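Yeah, one chain of the complex is gone here, protein chain that is, but the others are all in their spots.
Now for subunit A:
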Amino acid sequence: MDQMAEPRMAHPLVPRVAHVRRRWRDGPDVWTLEIEDGAGSGFMPGQFNMLTVFGVGEVPISLSGDPADGNRIRHTVRAVGPVTRALARLRPGDPLGLRGPFGTGWPTDALDGRDVVIVAGGLGLAPLRPAILQLLARRDRIGRLTLVYGARSPDQILFARQQDRWGRRSDIEVAVTVDHATSPWRGYVGVVTTLIPRAVSDPANTVALVCGPEIMMRFAAAALTDAGLPETAIHLSMERNMKCAVGLCGHCQFGADFLCRDGPVFRLDRIARRLALREI
């Protein structure tokens, strides 16, 4: 056993302590935390951190801020259960535990010269926001850029003000649809996949980045392939239960892949067969 790693190494399951700087509401039950992460070392768009509320628990949450912002990171959390509710209750100055960043990111460095279609459903826009910000910061390097976004209803639209600002720019096309319209809504109604065909003009030169509920991603992947994109040009961010984020706890297995290590972002050709199976 002499070749084994040093036994006194830092335990990968021990979090560092960081503090909330600011928080704001970004939708019903959705809060964004800005966190000062002194020990942070940057991240790739699409990666996530494990966030601990001391005494409550730990959950995976995507980085939703601008990768250029250094140690001031953002997480956007929907309060759905004990840990996310406790995260959403944190106030400026409150401590939290943090491990990461973990996982594969969106292939934003490999998009030069390509058209990019971003397909997001609901909170799925959170892990895509850093990719959009990064692409906008080097906008001249890519071709057509389109965001196709679907939400349940107009009041559920994530980052609504920012999406409005993006919509007024000429270098990104934004198409938003809702499942159920309420009165002042004058935009699209229907599932997000119906907006995909018009977002693709040059399928052989287009790359798609997709994140949303698994069912929506299945349909989005089909719509994108129907629009002529090869499976190798479609990237999806998957979701599975996750406890350790370092490939030790076994929870996040998706076929042979550990989502925390081999994902969460996968190229469709790697997972297409599994994606078609239920309860994998």
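In this section, a contact is a pair of C-beta atoms (placed from the backbone, for glycine too) under 8 Å apart; a residue touches a chain by one contact, two chains touch by 3 or more; residues count from 1.
Just so we're on the same page, contacts and distances are computed from a predicted model.
Looking only at the UniProt record of the hidden chain, which name from "Acetolactate synthase small subunit", "Spermidine/putrescine import ATP-binding protein PotA", "DNA repair protein RecO" or "4Fe-4S dicluster containing protein" is the right one?
Answer from the record: the omitted chain is "4Fe-4S dicluster containing protein".
Per the definition of touch given earlier, which of A:34, A:69 or A:94 contacts the omitted chain?
A:94
Under the stated touch rule, tell me which residues of subunit A contact the chain that is not displayed.
1, 4-5, 7-17, 19, 52, 54-58, 80-81, 93-95, 97, 239-241, 243-244, 246-251, 253, 255-256, 258, 261, 277-280
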